[in-house]
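One protein chain omitted, others in place.
Which chain is which? They are A and B, in the order written, and residues in each are numbered from 1.
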Amino acid sequence: MNLFLQQLINGLNVGSIYALIAIGYTMVYGIIKLINFAHGEIMMFGAYFAFIAATSFQLPVWAVLLSSMIIMSIIGVTIEFIAYRPLRNAPRLSALITAIGVSLFLQNLALIIFKPDPKVMPKIFPETIYKLGEIDISSTTLITIGLSLFFMVLLDLYIRKTKQGRAMRAVSEDKDAAILMGINVNRTISLTFAVGSALGALGGVLFSVAYIQVYPTMGVMPGLKAFIAAVLGGIGIIPGAMLGGFIIGMVETMTKAYLSTTWADAIVFAILIIVLLFKPTGILGKNTREKV
Amino acid sequence: MDHNKKKAYLVNTIAVVSLYLVFFGLIQTKTMNNYFVGIAIMTCIMIIMAMSLNIVAGFLGEMALGHAGFMAIGAYASASFSMALVSSGLPLPKIIILILAMIIGGIVAGIFGFLIGTPTLRLRGDYLGIVTIGFSEIIRIFFINFGPTGGAAGLKGITRLVNFHNVFWITIIIVLLIFTLGRSKQGRAIISIREDEIASEAAGIPTTRYKVLAFSLAAFFAGIGGALYAHYQSFLEPSKFGFMFSIEMFVIVVLGGLGSLTGSIISAIVLTVLPEMLRTFSEYRLLVYSLVLIIMMIFRPQGIFGRSEFSLTAFIESLIQRKNVKNSTDGGEVS
Partner (left out) sequence: MTVLSAKNITMQFGGLTAVDQFNLELDANELVGLIGPNGAGKTTIFNMLTGVYVPTMGEIMLNSQSIIKKMPHEIVKLGASRTFQNIRLFKDLTAVENVKIAYHNFIDYNMVQGMFRTKKFWDQEKKAQEECMKLLDIFDMGEYADTLAKNLPYGQQRKLEIARALASDPKVLMLDEPAAGMNPNETAELMETIHFIRNKFDITVLLIEHDMKLVMGICERIIVVDYGKTIAEGTPDEIKNNPEVIRAYLGD
């Protein structure tokens, strides 16, 4: 039982990180129907900037997080402007390939700038172990889960209660109608990328604190899994990304604990396949018919 | 067969045979060393991979991002088969073993193509893409954990049955077969599904059946490519058949033009040879590669050839015509 509860906490930890990254995927897909393959690299650069802030500049924790999130926001918006906006009206496939190109570009840029050897992320959070009965919960875990939930709630409020949030929802539903309503679509899309990238960066920082290493290809697998999480929950639906993130985190943790480490990834993929075959729109998704 | 087609066939045949003779000469006279021969062999294999992927990505128009998985299945299946055959001591000529291994690799991969395609092809677009990635990753992870084929350490000791000569002609045959497939009733049916699935179904095409057929055929030929790969490298490692490799193959097809078979061939040649030539700049190679990709998509998203084919005959004729016009610019009339 204790093992189970312990793994539950681990699952929540990993899950909240996946959820943060998944939100970035789902927001972008929701608004421009693009799978932003480069999002995993946003997460990776977020980790690197945090590393630099923490080691070279010795900034306090809050500054490390904030600076990473703000810088990646700007970078995310820039990427959209340079690589995705020109393809706004191009077929989906072209935009997808471009996203793949950006992903490869960023990975190799990091490789050249930072070199392939992994960096060690310093412990930016206070390290205390709390005991709940026989279970250990580290403060890092609590902070990770706490920060994630905090930002998710913040995002939910933002989307539901603010003008910009409503604009994002409008553009996701019907871009042309939104334009007619006087919404500045370009700005809304840029904002979406900014928010998504900031959350992705945060996910990257938390990931590197949890798994210690920072290296150029660290975004590939988590990115893929976070994307699967977004699809699982219902692509384009923000609560779906959160739900999907936690589920994938749980599945991965439980599989590693009870079955096998090497098969954990395969099981995550298998779940994805099963969900897509039986409910392609995801857990929280709606069914849409094509008009004939 | 009409006159123009006969002319085209003749030109193409001469071109292929001449090309072979050039390579033959280079190899025999040792002008081309093993390193370059290796590149040539890999190029042939990548041509097969690109063309097989084009059946699904180009003809059918679906995002198949898990092609490496089928290559892996073909590679491992054919290698297991040939290793068993060799150790059984049967005195078969190498070429026979290779052909049998290829067929086994292709068929096993094709069967998996059928099994995976049948449920998967109910999905469209992005969803189909993700599921194919999922299956491909599961296949890779399977081989990492599958002891009998070496697991993560890989499968060693596969007989090297592939040399430039046999792989060249095998590639030519496969190229021809995929070409004729594209211009047959089955090829037309598959293309019509890409153009408009609802209209295709309404015109009498059993779309589900043809989608699965396209997928299975692509897997079959990918399996053959995998078999050739295995019997050239003599060593197989699951990590080689990951998501990135699938993406590389997909990018080759897209840059050549989805649906253009000649585009796939040329793109495969350029994108296999060029990186090797630029090995000295290998640090920046992928960086430049990805930039080229982004720029291509912004300025020429349909790829080099779009959906049309490069015709050697037409190209030569246009060169001749240009020469003729040049020769008659001295006061002559331009007709």
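Just so it is clear, a residue touches a chain if its C-beta (ideal position, glycine included) is under 8 Å from a C-beta of that chain, and two chains touch if they have at least 3 such contacts.
Since the model is a prediction, treat every value here as computed from it, not as a measurement.
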* Asked: Among B:14, B:198, B:278 or B:295, which one is in touch with the chain left out?
  -> B:198
* Return the single residue from B:13, B:33, B:184 or B:321 that touches the missing chain. => B:184
* To do: For the chain that got dropped from the picture, name the residues of subunit B it touches.
  => 177, 180-181, 184-189, 191-192, 195-196, 198-207, 213, 259, 307
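Methods note: only the chains that are shown with their structure count from here on.
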* **Of subunit A, residues touching subunit B in the complex** => 35, 83, 86-87, 90-98, 100-105, 107-109, 111-112, 220, 224, 227-228, 231, 235, 262-263, 265-266, 269-270, 272-273, 276-277, 280, 290, 292
* Residue numbers on subunit B that touch subunit A, as the complex places them -> 63, 119-120, 122-123, 125-127, 129-131, 133-135, 137-138, 141-142, 144-145, 198, 243, 247, 250-251, 254, 258, 283-284, 286-287, 289-291, 293-294, 297-298, 301
